[in-house]
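Missing here is one protein chain; the remaining ones are kept as they sit in the complex.
Up next, chain A:
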Amino acid sequence: MDRLAEREAAPEAGHRGAPAPAPLAELLQLGGPCALGDSVDVLWNPVLPEQVASLHRGTVRLWSLSHAAAASSASESGAAPSPREEGSFGCGRWDPHHAHALALACESDLLTLDTRSMKSAVAVADAHEQPVRGLDYNPNKPNTLLSSGDDYHVKVWDLRKPLTPVLSLLAHAHWVTSATYNRFHDQLLLSCGTDSQVKLWRAAAISSAPPSLDYEEADPSEVEADGIVRPYTDHEQSVFGAVWSAADAWIFASLSLDGKVVVNHVPPSEKYKILL
């Protein structure tokens, strides 16, 4: 984790069918070596491609990359300490709608960092009762952040009104390791947890496309309430990751401790409910 190759090299290496991938050439290092278990994550800014944030236990660092013909270089352009004395950063996520906003989780707190000043913009103290494990921005609706934590809950926040979550779900029976928005239809949420379950949720009410703008046609009996669409119990062990397919809007995969990857799809009935 402490020596990070630039990802631009990755597509070639990850080409399918290559029998024995050649070792990747190292382009550059982000800073010097750091202690074991200190690095948490590296986050590439989706809006400004030259910006990378590296998340460490006690600090978050911002790097500016520059590519020259001969060599690439990285220079640290800013750093911010953890807001808590003892706390450490757990995860982070760049805001896809705002180039300079980086959401971070520090223990049970949430905060967004304005990377221009490296100061906290919005802070939610004790967003969860236990450490936060996952963050995701709504891809279609600005200022909406999804967080999951060790307190078995998944919460959706409107960062303009951060006092209470917009939605709070008791999602799993143990830690919720990750929760992500569907990239195309943000009424679908995917969560997974150490109770070895993957769950698909519907949150149409707080999505970018609120249900039934046409009030006359809306029949309350037909509109199903938000909630779980279905749980997937294919895993035997704690599930640590669940992601949506980048290409297909209805396919997702999950990975559990025992190395099992399960690829699943959204139930057709749910699909049609969204599409029609």
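Definition applied: a residue touches a chain if its C-beta (ideal position, glycine included) is under 8 Å from a C-beta of that chain, and two chains touch if they have at least 3 such contacts; residues count from 1.
Everything below uses one rule, namely that contacts and distances are computed from a predicted model.
**Q** Per UniProt, what's the omitted chain called: "Vacuolar protein sorting-associated protein 51 homolog", "holo-[acyl-carrier-protein] synthase", "Small ribosomal subunit protein uS7 domain-containing protein" or "N-acetylglucosamine-6-phosphate deacetylase"?
**A** Checked against "Vacuolar protein sorting-associated protein 51 homolog", "holo-[acyl-carrier-protein] synthase", "Small ribosomal subunit protein uS7 domain-containing protein" or "N-acetylglucosamine-6-phosphate deacetylase": the hidden chain maps to "Vacuolar protein sorting-associated protein 51 homolog".
**Q** Touch as defined at the start, partner being the missing chain; which of A:64, A:130 or A:245 qualifies?
**A** Result: among the candidates, A:130 touches the missing chain.
**Q** Of the residues A:150, A:186, A:226 or A:270, which one touches the chain left out of the display?
**A** Per the contact definition at the top, the residue touching the missing chain is A:150.
**Q** One chain isn't shown here. Among A:95, A:195 or A:226, which residue touches it?
**A** Answer from the full complex: A:195 touches the omitted chain.
**Q** In the whole complex, not just what's shown, which of A:63, A:157, A:175 or A:232 touches the removed chain?
**A** Candidates A:63, A:157, A:175 or A:232; residue touching the omitted chain: A:175.
**Q** Please give every residue of chain A in contact with the chain that is not shown.
**A** Touch with the absent chain occurs at residues 129-131, 150-152, 170, 172-175, 194-196, 236, 238, 257-258.
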